[in-house]
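Left out: one protein chain. Kept in place: all the others.
Labels run A and B following the written order; every chain starts at residue 1.
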Amino acid sequence: VALPITFLSDYGYDDEFAGVCRAVIARIAPDATVIDLTHGIAPHAVHQGAVVLARALAYAPVGVHLAVVDPGVGSERRAVAVEAGDGRLLVGPDNGLLRPAVDRLGGVVRAVDVSATPVRLDPVAATFHGRDIFAPVAAHLANGARLEDLGEAFEPEGIHALEVASRVVAHAVAVDRFGNVALDLAESDLPAAGIEREERFAATAHGRRLEGTYARAFADVPEGEPLLYRDAADAMALAVNRGSAAERLALEPGAEVVLTPA
Amino acid sequence: VALPITFLSDYGYDDEFAGVCRAVIARIAPDATVIDLTHGIAPHAVHQGAVVLARALAYAPVGVHLAVVDPGVGSERRAVAVEAGDGRLLVGPDNGLLRPAVDRLGGVVRAVDVSATPVRLDPVAATFHGRDIFAPVAAHLANGARLEDLGEAFEPEGIHALEVASRVVAHAVAVDRFGNVALDLAESDLPAAGIEREERFAATAHGRRLEGTYARAFADVPEGEPLLYRDAADAMALAVNRGSAAERLALEPGAEVVLTPA
Partner (left out) sequence: VALPITFLSDYGYDDEFAGVCRAVIARIAPDATVIDLTHGIAPHAVHQGAVVLARALAYAPVGVHLAVVDPGVGSERRAVAVEAGDGRLLVGPDNGLLRPAVDRLGGVVRAVDVSATPVRLDPVAATFHGRDIFAPVAAHLANGARLEDLGEAFEPEGIHALEVASRVVAHAVAVDRFGNVALDLAESDLPAAGIEREERFAATAHGRRLEGTYARAFADVPEGEPLLYRDAADAMALAVNRGSAAERLALEPGAEVVLTPA
């Protein structure tokens, strides 16, 4: 039986990119279940993709994890497949996208460069490695192929990292459709900044300021009240109950947000 | 073998919410087929979700039906799993979302409160019961678990209902991307209002007025002509052939539309 494959990308839904990758997988590994985590990562937003991937994999079955947010496609950036400490297999561009996930999953145990993998679809399109390299590699791994048969081994430490943000100055990493804004900040970072549960906080961004309550849930604050809360992924997030924090602070993924006690 | 699971929500496609729920299901019930009905329900639009769910389930295989449109997540609203008269199992928040569907499916035969279900993912995030409560319950039901092992039984009549709209004053329940507007109105409601097939009608909303033909299909009216028709879900809908009724009347889901003969 084939391993399940999760799939995350910035391909969006207007085009057939994600669908064609799934078609390629279905041709090579017809028995593999494919679970679309999301294809709604902002275009080229490697940092956002990395954060979403890392927190989603904690909930996914052990298997193959395909991720493609790849602004450097067609350049010399490496295409890789890696095995994490817990046995999961991750496939994608080596641009930092995979690193936060593998760091959470026990680190990189083995890594291969699949840029010239023998299972590629020839000719490889310079602009669509998802279809021609990453999807075939993921599908063959789901079928039980060994890493070393799909690419050239290299030192696991060679996998690229992402820049880590500072702790009091946070960044918006995701804005959902309700206008809630996830930050690159863990709850454990807040006490050091003097921000305490049930107390008031202030968030400033783009010169705008929002004051509210550091609460447990939306239901704990009145309608229209801003809140800071630990979201379902254990990241800190800004929201306005039945409103939009993103709108109030004009936030988009990547924007800097400074948190202080109010 | 596992039961199939249908899945409807207001999670949208930009975020990984629906994908993470699918990941949770795949981990617990790897053999269950998951059929996404839609994740495009407007945010927090319980009424729209209820109508879409009720009409979609008529076409779905008998199985487990997961639905999450849940503005009250984190409050005291009940999380439930219910068995309908025809054997289908519905899982979601007890805020009216499930009621029109179960009413069409033979009513509620058994109901359990799964708010503290033993199969929850601990700790339960205050803002993401889809992942931590509803998806695990749906997956275990697909695997054959019994309702009574997943929650506390309560009286079936206790399931919350939605408000029912009036008959001549209708509401837009869904606007599709073509600008067609589904109304909370059945064909059988129209004669009482003096609106007859093949005759002229008028629709007014926001002080704007649209006159057209009560027709069978788009092809029955010229380009640019408004029409009232029974849509594929047997709901009455407003459209403009190759145009947008939503734009002409500035309609969004929830808006009031008054129908009269023209």
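Here is the rule we use: a contact is a pair of C-beta atoms (placed from the backbone, for glycine too) under 8 Å apart; a residue touches a chain by one contact, two chains touch by 3 or more.
Here the structure is a predicted model, which is why all the values come from computation and not from measurement.
Peer 1: In the full complex, which of A:V24, A:L66 or A:A205 touches the chain missing from this view?
Peer 2: The missing chain is touched by A:V24.
Peer 1: Among B:D176, B:E199, B:E225 or B:E256, single out the residue that touches the unshown chain.
Peer 2: B:D176
Peer 1: Considering the whole complex rather than only what is displayed, give the residues of chain B touching the chain that is not shown.
Peer 2: Output for chain B: 4, 6, 8, 13, 33, 35-40, 52, 55-56, 59-61, 174, 176-178, 216-220, 229-234, 242.
Peer 1: Mind listing the chain A residues that contact the chain we can't see here?
Peer 2: 12-20, 22-24, 26-27, 30, 43-44, 71-76, 121, 125-128, 131-132
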